[in-house]
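Left out: one protein chain. Kept in place: all the others.
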Amino acid sequence: MKKVLSTLALCAAMTIGASAGYPSKTIKLIVPSKAGGSTDTTARLFIDTAKKYWKGADFIVVNKPGAGGLIGFAYEQRQKPDGYTFGLMFTPQFVAHIVSKKAKYTLDDFNIIGNIAQDPGIVVVNASSEVKTLDDLVKLAKAKKITAAVNGIGSDDFLAAKQFEAQTGVSFNLLPTKGSTEQKTAILGNHVEVAFMNLSQMLANHKAGKVRIIAILDKKRADVAPDIPTSVEQKYNVLMTATRGMLVRKEVKKEIADKISDLYMKVVKDPGFQEKAKKSFIFLDPRPGAEYKSYLEGLQADTQKVFDKTPW
Amino acid sequence: MLQRKYIEIAIGLFFVLLAVLLYGSADTVNQAVSKASTDSTSTYVNTLAIVLGIAASIELTMSILSSPTVIEFSKNPLKFTSLIFLLIAYVWGMEYIGFVLATLIFLPATMKMMGYESLIKSLIISAGITLFVYMLFQVGFEILLPEPTLFEGFLS
Partner (left out) sequence: MILLDALQAVMTVDALFAIFVGTVSGIIIGGMPGLTATMAVALLIPITFSFTPLIGLSIMGGVYAGAMYGGSIPAILLSTPGTPAAAATAIEGYPLTQQGKGGLALKVSVVASFVGGTFSVFVLLAIAPILADFALKFGPAEYFLLALMGLTGVVSVATGGLAKGIISGLIGLIIALIGTDPMTGMTRYDFGMVELYEGVSFMPALIGMFSITQMLALTSEKSISNSDVDLKSIKRDKMPKGIWPFIAFGTGVGTVVGIIPGEGATIAAFLSYNVAKAKSKLKHLFGKGNPEGIAAAEAGNNACVGGSLVPLLTLGVPGNTVSAALMGGLMIQGLIPGPELFTKHAVITYGFILSLFIANIVFLVIGLFFAPYFAKIAKIPTSILVAAISVFAIIGSYSINNSMFDVWLMLLFAFSGFFLDKLGFSLSAIILGMILGPIAENGFTQAMTISAGDSSIFFASTIAKILWAITIILLIQPLFTHYKDRRQRAKAMRAE
């Protein structure tokens, strides 16, 4: 028995140690959200393309949904650091959980491989609304109490709404919803005056003329919707972008992590991947590890400021 | 052979207690959202608590007034408790020895416990079911079934 175990141990040690043979078994890609969502689609498209570059490698998506990604993020941190587990993460929730002390992980627990996609925040109203610009919105909010739908407390929408309130001095009647579908219905059905959401969620409805996106909370206009002015253009320095990146555990050997980074770069530059992403309203924004890491650190500091003022 | 009356009284007391604990448990102040939001949440929770309190009190009174009868949980207590034990052992074991091995032990053991005669046949059926689930879930739907973790301790 002992002999068997030690042989087993040896074999395993060899597979872990020998990065030359990597990858030699199934790679898990952890998705911290449900099957069928946008993050899940990103993962599946990524794998589809990755197989092209790592011939013979086998991938499997493991969905770990729940608690605004927290369950999945925590799970990613608990995996064996052998390079056979990649994790997806999304911001600002990834850092917001650290700030609100719900998370047991920190940024330093991970080796950030890079950002894949981004989704700028937007301010959106029903097409029939008299609000056409952010100025109009401020005017209306000062005249009467208006309801703003945000996707749950602590989400990017919530943080954006809080930033907007802080800068303009208005105060919204915040309506937290469960998921963007509720926000969509609330705006389309005129149940609320305004919603803070993400571009991908409302782009089609905006183009169909059912709703009006009055601002993109970004410095530059979006390629997919050049008609929508940014918040900065309208003299409001309210910025919010959701990003979606990939990571592995910090303890993963450098040679292996380099291989993964290399794969990541190849995939995000692949024309086929880019085309499918574009159709799925996944706005690619490749940012390699170091650059993305410093973005995350900055985001964490900013989120901390909001949290200190109004904890959730 | 349990007395229904006393179990019902215990359950009734439990629900009354639950109602008491629940009442007021959602009364919070939170600056991140409007007062109407937190107020309505506590109204909702308190309503549940009150209705539960009333219903549980009625139930409690009725069970105190009821005449004692005997409650029978199973006609075959041995098999019944064995299955509970096997289920727990199966799930507990799966976390250590993985889905395949745990299932290959659980299935014949349960079939034997339930009175299945032929050992060979039960092993064949077990292997068939295990293979089917594995192929459908892990291969077909790419759902990662629990893997063995027991031997990892020796490895790293």
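Letters A and B mark the chains as written, and numbering starts fresh at 1 in each.
Methods note: a residue touches a chain if its C-beta (ideal position, glycine included) is under 8 Å from a C-beta of that chain, and two chains touch if they have at least 3 such contacts.
Just so you know, these numbers come straight off a predicted model, no measurement behind them.
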Missing-chain contact among A:T26, A:Q167, A:T181 or A:N237 belongs to A:T181
Residue of A:P23, A:G154, A:G245 or A:P286 in touch with the missing chain, whole complex considered:
A:G154
So which bits of chain A touch the chain we can't see?
34-38, 40-41, 44-45, 47-48, 62-67, 70-71, 74, 102, 145, 147, 152-154, 158, 173-178, 181-182, 184-186, 188-192, 204-205, 207-208, 210, 276, 279-281, 312
Missing-partner contacts on chain B, residue numbers
4, 7-8, 11, 15, 18, 22, 25-26, 28, 30, 32-41, 43-45, 48, 51-52, 55-56, 58-59, 62, 71, 73-76, 79-80, 82-84, 87-88, 90-91, 94-95, 99, 103, 106-107, 110-111, 114-116, 125-126, 129-130, 133, 136-137, 141-146
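Note that only the chains that are shown with their structure count from here on.
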Counting in whole Å, what is the centre-to-centre distance of chain A and chain B, each centre being its mean C-alpha position?
35
Show me the residue ranges of chain A that touch chain B in the complex, using the header's touch definition.
5-6, 8-9, 12-13, 16, 28, 60-62, 80, 153, 158, 173-174, 176, 310-312
What does chain B use to touch chain A in their complex?
30-34, 36-37, 142, 144, 151-152, 154-156
